[in-house]
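Reviewing the structure listed below.
All protein chains but one are shown in place.
Presenting chain A:
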């Protein structure tokens, strides 16, 4: 990219020519960070203080809003539900998708392409449109108002993308890898979980990251499957808070902050993998 610099031009005028570009980038950075800054400082303010002091730092870093959101509004309960559903869906998706991708990418079955195609067609399917029939099915299976039900539905939705990623990574591994193990008498289950899966760790982390984000953030399926407050997940609870506590702005801001915290931490730790994963496949959403 340095090759694109205007060769020969003095350094100062070169930097000056880039000023408009830097300004554009700075403006959008502010457009992203300012709302998030307001979100963070408002968490520590009372509603009156939010009106008086819009952009400044709070008078004190009191945690009242967080405590109220966690206990009075019972967001803590929703938070644990979301953790269970996200963790369960990620593990289930990884295990069954890796199992399916292994023979589809490494055996010669004669029907690999057809089966792979069946899975891949699911990446684009608009599953929300099936929600009426899905509702009936879940009711008949006794999976309404159930975290297990949500885990199964999310795994089902994420399997196509996961099979696609695992199959792509497994296909390019050298065939000696499993053949040598087979010669040593290792079973197929052991070959998959002790030899193949550890070698495709990047695929595991891509699937884990994007499944976790999608499941943690989803709002539609809890909205139609969960009625009992005990089983509500974070996004569903938030959608209720916004109306219910509309006069208590500090509490709503604090609950937004709590609900984005896990994703924020993950993003800070894994920003590079996420950037590369999206850039490579666009495989999000």
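The definition used in the following text is that a contact is a pair of C-beta atoms (placed from the backbone, for glycine too) under 8 Å apart; a residue touches a chain by one contact, two chains touch by 3 or more; residues count from 1.
Rule of thumb we're sticking to: contacts and distances are computed from a predicted model.
Among the names given as "Translesion error-prone DNA polymerase V autoproteolytic subunit", "Sugar ABC transporter permease", "Cytochrome c oxidase subunit 2A" or "Polynucleotide kinase-phosphatase", UniProt records the absent chain under the name "Sugar ABC transporter permease". The residue touching the chain not shown here, chosen from A:90, A:165 or A:238, is A:238. The chain that is not drawn here is touched, among residues A:57, A:80 or A:127, by A:127.
Residue-wise, the contact with the chain that is not shown comes from A:157, picked out of A:157, A:207 or A:226. Residue A:260 is the one among A:181, A:195, A:208 or A:260 that touches the chain missing from this view. Where chain A meets the missing chain, the touching residues are 1-4, 18, 21, 24-25, 28-29, 31-33, 35-36, 38-39, 51, 54-55, 92, 95-97, 99-100, 102-104, 107-109, 115, 118-119, 122, 124-137, 152-153, 155-157, 159-160, 163, 188, 192, 213, 216-220, 223-224, 234-235, 238-239, 241-242, 249, 252-253, 256, 259-260, 263, 266-267, 271-272, 274-275, 278-280, 282, 284-285.
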